[in-house]
Structure formats: structure tokens, C-alpha cells
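Below, a portion of the complex is reproduced, with chain positions unchanged.
Read from first to last, the chains carry the letters A and B; within each, the first residue is number 1.
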Amino acid sequence: MSERRVGIWMVGAFGGVGSTTALGLAALARGLTPPTGLATALPEFAALPFDDATQFVVGGHDIRQTSFGRTVGELHSRSNVFADPLLSTCLPQLGEWSLNVRPGVLYRPNAILNTLADRPGLLLAATPREAIRQIQSDLRAFAAKFELTQVVVVNVASTEPIFAVGPEVQRLATLDAALDTPDAVSLPMSSLYAYAAIDAGYAYLNGTPSLGASVPAIEELARLRQVPMAGQDFKTGETLMKAVLAPMFRKRNLKVLSWVGHNILGNRDGLILSDPANKATKLKSKDALLGDILGYKPQSHVSIEYIESLDDWKTAWDHIHYEGFLGVKMTLQFTWQGCDSMLAAPLLLDVARILLLAQRRGESGSLTACAAFFKSPMGGVTEQDFGTQFDSLTHYLSR
Amino acid sequence: MSERRVGIWMVGAFGGVGSTTALGLAALARGLTPPTGLATALPEFAALPFDDATQFVVGGHDIRQTSFGRTVGELHSRSNVFADPLLSTCLPQLGEWSLNVRPGVLYRPNAILNTLADRPGLLLAATPREAIRQIQSDLRAFAAKFELTQVVVVNVASTEPIFAVGPEVQRLATLDAALDTPDAVSLPMSSLYAYAAIDAGYAYLNGTPSLGASVPAIEELARLRQVPMAGQDFKTGETLMKAVLAPMFRKRNLKVLSWVGHNILGNRDGLILSDPANKATKLKSKDALLGDILGYKPQSHVSIEYIESLDDWKTAWDHIHYEGFLGVKMTLQFTWQGCDSMLAAPLLLDVARILLLAQRRGESGSLTACAAFFKSPMGGVTEQDFGTQFDSLTHYLSR
């Protein structure tokens, strides 16, 4: 029905992925661009009642003082990516949506977040509960203002350090009891956002390697509140290649001796990852799938380096050394040169559309059929072969 | 049962693939090498009653005056591939098997074949029927001498030019009637070998892009004689990568703008392909699958060049230009450096084992479940996604 409206609420909205998503929605709604990059626009899914671009309203949280228009403008001037009329035609819409982005909420922020946070009006919450309440209040106001039938909350904020969680996150009752006490809960900010969204009944999507909803207590909450969720860490470039090439070696019974991957990029994501604690979270997510696919762990090495001049143009060089028949050693190398935000934004839209549909279908908890979109699929998925994951998605959607 | 023996008969036996196959069988039978590269040795197929390496006897046809030992020795000295004790331990066995390789049969050979043919005793047949009779006589003598329960005949001879077939190959009756008359049949030598093998009741495998059994009359013959067959053109390096990467672009809805592949190699296969007529057959086989997978034909270009110093080390550079979200153009490049014979030989053994098993199961005609092994799968297969092809194989074998 043309009257129906849905919301997409992005935490870290003014980042590269968030802003590209907003621009993409505006451009798709105006017919300025074909839906290239969107799996949900493939012919085999044409009959499914996904929300179309004209139905989306965009909002979010951010701790930085900027706007969608400014971010995509910077992206364009640094990385020279967009065709000309597209950007100027969409700027007014981006301006409207920027007004829907509320000051981010902070609880026990680390040093690098404090450096980035330059927006007036940020709430530095005293307890997890206070943070959650503020987030829910912002979400509800957004839904009410635009008369939204559904909202999906998406985490595209900067990657957090690896977080050692405590026993209180294993069960919902225990977690709930601890939320009112400062320092009683061992959860990062991404998890408080996830809790807030799900508790308020909104579908949740984690596009980053941060913890988010990936603890048993929040999974329990999602089932209780009848909310579907998906994550974690969009599978865009090098890791997508691993999920595609490792099965080839496996099925040909070629023995991978070593797999080295070097990533260089120059956007804010790269800058955040130049902090070793944040980088560790990301590297773990990029490297885990090889063993799952091959059935053994070859020597592997993954690096990510911040190279300023590359801006959003992430370049990955992978060197795969393998043994074939009669012990002969051979080599495959690839260089992937992609614009990071352009690769992630359509995955965000795909999963958002799937989650909104799933919620209407009455599903809840981790949506394992979305594994094809993520480096570390939630819900205990161990299948990491991209082809098989895509078959699962097709099967799920067509049922 | 340990008494059972099977034969593998290779046309073009002394080429790189044939000789590597012989060395591989000898090494596997002696436990000198693990079955790396053999899909039929994957754990999921462990329960299947495939013939093992100790059961195989090797024979074949060749028009060149050489031996398995000499070919693998040259391969080793030029390309430095084998670990030391393996080669010396297997030489006596290779010597025995070389005695089973009979002079090749020629009918209307082209210039390049005439240059290669240096073996005494080659039969230059006056009619197709004469060629077929000689081949069958050699095959039956081999089976009788070694008391073979089954034989699989494999084409690994040099690639032939593209062949314009006439109407007489559409039906078996018409073809049969024409075989006795010189020049009444428009079939290359590879097809006469295929006819001979299948007519005598032997399973047939075409590892090259030459025509072989790929005409309706021979398919009819295979069903009549209860013979399974498979082909065509082993999918080893660059084309395997295409069959793996093109589905990734398809499933991510990324639009491939152009796909350029340059291949350089320096073995006899490369020399044969430096003849433009032969090269055309190969290029057609390498390029066709993109359109089948993507659903549209991007601009594509494939080249193969003979670069002598590379010997058996085939190197392919592919440049894939694609369009992503919001029309942004990105690039994937890969370099595949593989030893050509080492990549093809295990596929030969895989399909040979599958065909022998299929014949025992009572199957006949083109074995479409073997599509994962070939660039141009026989039997009307249009599915070119390697992952899906492998699923078919798994499903077929496990039933």
C-alpha cells in the first residue's frame, strides 16, 4: 500500500556507509540509479513484498557534528565516485533526513570516541539504563513523527575494541537486574543500542564487528519481543572473496598452505582501525572463516593499514599458496579495489528489507538465512561457503 | 576385490597430462604422495566403491616417439616440479606402461599434426572405418592382455581446429553408413577415437576442447552400447576461477562491465595453441560460460600466448571491471600461476573413476553430473556455477 511508511535508523548515521545508504535511498526513490548491488533486487526475488525505496524514512544517532550532505560531498571530492546530477538532485532530501539524526548517547566511551565526539548535546549516561532510555525515547519520537509502521535499527558506528563479557549477559533476567547500576554490566555501547532497539520492538541489524546483539541475554530479549535481528560485520570485499575462493580449493581437494591478506584503506573506518584494539576485532572477523570452510587451519595472516591517500578506495592484495597433485606448489594472487561504502550500503539495504519482511512474517531472533551478508553470521552459523549461504537465503525467501 | 583390474587408455598418452597421470597413478599406488587434487578422495565420498590406484593399468595411443619417463623427466628438468625420490621410484613402472602405448592412428591429419608425428608404424587410414578398426583392435588387445574388467578411454591429445560437422553426424544410422567411404564423414580424429571406444563398450572421457563424442550420432551409440561418457575440456585454472567468481558478481547483483583474461604458457599445449585455428577452439570453450552465469554478455576478451620460458607454468591474469551501487566502477584482478599438467591430471583420474563406477551402475550416455570438471559440459548442461555443479556431483554420487 502506498501509504505505508517504514523507518531506517542508523547508529553512526553520518559515517560513510550511513551517508551512502541515505544517498542511495534518495536516488533509488527518484529513479536516478538502477538497483545495482542489491541482492533483494535480483529477478528471482521480484515477487517478494519488500518495501521499496520510496517508503523509507531515514534517521539515526551520531556523535559528530555534520550531515549526510557534507559526508557524501567529502566522499565525492576525495574519492571521485558519484555521477554528477545524482548528488545535486538528492541534496535537499539528505538535508531533511539529517534533521532526524539525534545526538549519540555515550556510556564509558574510550579515548578515540572522545576525540571524534564533537556534537553538542551528547548524553553521557551514568548507567546503562539511562543510555537505553534516551535511545528508546529518540526512536519512539521518530516513529511517531513520521507515522512509521516499522523501524529497523542498524549499527554502522565505528568498530569497538574486543569486549570481555561477564556472566551477567548470559540470561536476560540477570542482565536486566544489572542495568541500573554503574559498572555492573560488561557491555559496550553497541550492545546498549541493540538492547534499546529490540526492547522497543524494532528489528536490529549489526553491520560491524562490534558486539551488538551477540550475547545470549539479548537473543532471549529478541525472542520475547518478537523481533528479528541479523549481523555481524558486512562481508564486502576481501572476506567475500575468501568465502568464494576457499570452497573452490576445498572442492578441488587442493591444500591451502598459506593465505596472506593485506588491506589498505584511507577512510574513517581505516583511521579507527589504526588503533590496535579496534583492529583486533576486525581481524578476528576476517580470518575465522578459512578454517570453517577448509576443515583445517592453514597459516594465515591478515593486516589492515590506514593509508590516507586511498580515502574510501579499499585495496586488498591476497596471496594464496597451495599444493596440488604430486605435491606441486602453486599460487593465486588477487587485488580487489573497491569503494568501501558503495560495497556495504547495498548490503545494509538488503538486510534491512529482509528484516522488515521477516518481522511482518512473525519471525524473531537471529535470522540465520542472512549469513551470506556477514563475515561472522549470528545465530551459530558455521556454514561459510558463500554459494551455500546464498542458496539458504534463496530457499528461505522463497518459502 | 583385490583381483579386479581396470584399464585407463589415453589418446595422446605421452603428452604432459597423460604422463603426469601415469606418474600420479604409480606414485599413489606406492603411497608416495597423498591424493591432493583428487575430488574423489574427499571425505564425503570415502564410502564410494571407486577403483583405487593399485587397480589401474595404463595404456594408450601416441603419434610421437617418446615415453612416459622421458616426458616427466623433461617436465621436471624444465619446470622443476617433482620432489626427488618420487620420480626415481616410479620410473620402472612408467617404463612398463610405456610399452602399452601403441602408435597413434591418423586420418586426414593437418599440418601441425604431421610435424609432431615422428613415430614409426603410424597408421594413415584410408577411411574412417579403417581408423576405428585399428583403434578397437589395440584396445581389445590391451584389455585381453591384462585381463581388465573395464577400460576407460581418455582423450588428452592436442586440441584440434573447430570442425564444421555435416548432417550425417545427426543420426547413428546415417553416420554408420558413411564410415566406409573416404571423405563422406565430416568428423575429426578425436571423434573417430570416441566412436571406436564407445562402439567397443568402453567408457569415454574427453579432456580437451576437441569435438570427440559431442555429436548426436555418438550420443546415440553410447546409449545403444550402454556406455557412459563425459567431457569436454578440463576446467583447471582461469576458467575454474570464472566459474567461481562470476556467480559471486551475479549473487551480489554487481554488474560486470568487462572481463579480460590473458593466458601465457610454454608447454606443447601452448605451442599447438599458437596455431590460430586450434586456438579458436580453446578460446570459445574458455569464454562461453560468462553469459550463462551472469544472464548477460559483458564485453570479454581471452587470449592464449605461447611463451616458451614458462614451460608448464601457465600464468593467467584476469581483469574484471564491474559496476556497483550508485554506478561506481570497481576492479578485481587476479593472477593464477599453476602447473598445467598437475591441475589437469587429477581431474582425469576423478572422472575416470566416476565413469567406471557409473558403468557398473548401468548408466549410459553423457554424465551431466560431471559438469564441475569441464569448461563445456556435455549433455546440454547450461549450469556453469561451479558451486552448483559440485552440489550436483555430490547429489549424484551419494544417491
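Heads up, the rule we're going with is that a residue touches a chain if its C-beta (ideal position, glycine included) is under 8 Å from a C-beta of that chain, and two chains touch if they have at least 3 such contacts.
Just so we're clear, the structure is a prediction, and the values are computed from it rather than from any experiment.
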item	value
Overall number of sequence copies in the complex as this file defines it, 2 displayed	4
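By definition in this document, only the chains that are shown with their structure count from here on.
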item	value
Between subunit B and subunit A, distance of the C-alpha-averaged centres to the nearest whole Å	45
In the complex, subunit B residues that touch subunit A	20, 23-24, 27, 33, 35-39, 41-43, 81-83, 86, 240-241, 244-245, 247-248, 251-255, 295, 323-328, 330-339, 342-343, 345-346, 372, 385-388, 390
